[in-house]
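First comes the structure, then the notes that go with it.
Heads up, one of the protein chains got dropped from this complex, but the rest are sitting where they should.
The chains carry the letters A and B, assigned in the order they are written, with residues numbered from 1 in each.
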Amino acid sequence: MMKGMLLFILMLLSTMVFSQEEISIALEKAPVNIHDTASIKRGAVFFARNCEMCHTMIYLRYDSLAIKSGVLYSRMPINVKTWPLNIRPPDLSLEASRRGVDWIYTYLHSFYLDTQRPTGWNNLLFLNTAMANIFAPYQGQQIRLPLNEVGAKIYSRAYQWYDLLELQTPGSLTPEQFDAVITDVVNFLAYASEPYKIDQEKLGYWVLGFLIILFILIYRLKREYWKKLEK
Amino acid sequence: MENLSRKKGMLAWINARFPLREFLYKHLTHYFAARNFNFWYYFGSFSLLVLANQILTGIWLTMEYTPTATEAFSSIQHIMRDVRLGWLIRLLHTTGASAFFIVIYLHMYRGIIYGSYQYPRELLWLIGMMIYVVLLLEAFTGYVLPWGQMSYWGAEVITSFASAVPWVGKYIVIWLRGDFAVSGVTLHRFFSLHVTAIPLVILFLVFIHLVALHYVGSNNPDGIDIKHDRETKEDVPFHPYYTLKDLTGAVLFLIIFLSIVFYYPGMHGLFLEHENFVPADPLQTPSDISPVWYMTPFYAILRAVPNKTLGLTIMAASIALLFVLPWLDRSPVRSIRYKGIYSKIAICVLVISFVGLGYIGIHSVSPLRTFLAQIFSIGYFAFFLTMPIYTRFETFKKPPEHLTS
Partner (left out) sequence: MTVKDAVDEERRCFLRRATITAGSVGLLASSIPFISYWLPSVDTEAAGEPIQVDLAPLKPEQQLTVVWRGKPIWVIRRTQWMLDSLSKLNNFLRDPDSIDDQQPPYAKNIYRSIKPEFFIAVGVCTHLGCIPTYRPDVGSISPEWLGGFYCPCHGSTYDLAGRVYKNVPAPKNLEIPPYGYINDSLIIIGEDQAPAQTKKV
């Protein structure tokens, strides 16, 4: 028990020196609901106002929900050639399929102040990200806690982003309001990856329902014929 | 009654010019099969069903897909989003590809446990193995077509296998790719192979597979030769008994298959790999390259061997061994039901090794996984290489005179 504690403290001390190293954190479960069309629309409006100046969504060009919410192909930075830090912001049409909604939800919560970065910001999930923290006005400004302040409280489970970050300056939204906004955004991104999903589920019920009926009929027919063989 | 005689008239016209009646007689109503076919016997006809699905959905996809490096990825998004019900056709095709391999592996397993590769069905087994290898090529070329990160880098890795050939390997790789690295040139020729050349080969092989089967007749779970006469009633005409039974099974198969298509087509990154949602970038390799799950057992064997040429040779051998299975099995009985304890243990070892290798192949490299992959590789090879010994010398049970149900 004592040896364990000693080992643990030594580990903590060693991590103090490298306070900006990548720590593997658990992903927070994003409370997305693709059936909530109102949420998706709010997310689209937020995207049009805050994200579309840098991120394209080229595969939503003809999507009616996107167009109605203001996410317009004509306003996307498709032909912009030069970007800060020479890194092009990725197209987000399929990001939810690529990384998963939980990853994105956690990522959008995990920005913190870092004066050593050119943007002034860093991110727990994507270390040294080139993305500026456009959420700062809404979420507020977070700082990263040194590990020795964190470790003792929660060594029994994996780190969550909120274990490692602390809100230093509040933004225009309370944490709950900010969570709701980010849920809307992630909902929209999930929709953008698979806009056909609701039709897919609905059609699935009909198809499987029909097949079950067909199965009952054909199984009984098969039994009728095979029964004869017992004789 | 008028319609009936007109129909009979039409049939008579055809039958005078084409062996339709003889064909139906010989291959359906009077093709006899053992009456005790069980669960393992569904997968041959399921393979045909999935093949038909792949061809039909594949033809439709080709109508809207563009096989160039700049347009391929977008054309697939076009199908998923802009073409009406295009997502359904595409997901039927991707799920069908994985379903094809599940079904084929189970079909091969049936062949292994019931000794369907033994005399007189060695050629049937060989043709089947050819179908399997060609199917792997079809799956590989098909996976390149979406031109995502995995498509590109999978093509890069697999085409560089050819560099293992001594002296000329480097040039073969360039010849295969048509360019100095995998590019739109490679994509375009793989498109032609995937859509035209290989499907024609598959159709031909499936045809002769069925010809070979019908020539010698089907095996059965007891592995015994049955008499085809009315007295013993051990067999039943394929139509209507097995047409109906296979159709019933097919409906159940469709329920499971379509549940996946409509509710879980990505299968947690197994059927639709996450990294393939990113367009191909020749200047950035993804952190974990792995082939799709159905190739991972062989990929795991490759990674388990620390030497490049040796690894490729051993990987090739692991597939080649399947071809010579009929000549490795020295047992006088066909079916696992009557083979000795060593055969039974060996099959367990085979299944555990193969599945274990597959699991390891999906995940990234680690010392523990490499070690386990080596153990499982040994298990896999042991199944084949020791078979001439244990099948010859084990005590087996005498198979019954008549079919058990």
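Quick notes on this one:
As a working rule, a contact is a pair of C-beta atoms (placed from the backbone, for glycine too) under 8 Å apart; a residue touches a chain by one contact, two chains touch by 3 or more.
Bear in mind that the values here come from a model prediction, so they are computed numbers and not experimental data.
Within the whole complex, the absent chain has one touching residue among B:L28, B:V83, B:M267 or B:L403, and that is B:V83. Against the chain not displayed here, chain B makes contact via residues 56, 60, 63-64, 78, 81-86, 88-89. By the touch rule set out above, chain A reaches the unshown chain at residues 61-62, 210-211, 213-214, 217-218, 220-221, 224-225.
Methods note: only the chains that are shown with their structure count from here on.
Here the spacing of chain A and chain B, counted between their Cα centres, is 36 Å. Chain B meets chain A in the complex at residues 35, 74, 77, 80-82, 87-88, 236, 240-241, 244-245, 247-248, 251-252, 254-255, 258-259, 261-263, 266, 272, 274-275, 277-278.
Within the complex formed with chain B, the residues of chain A that make contact are 58-59, 62-63, 93-94, 97-100, 193, 195-196, 200-201, 203-204, 207-208, 211-212, 214-215, 218-219, 221-222, 225-226, 229.
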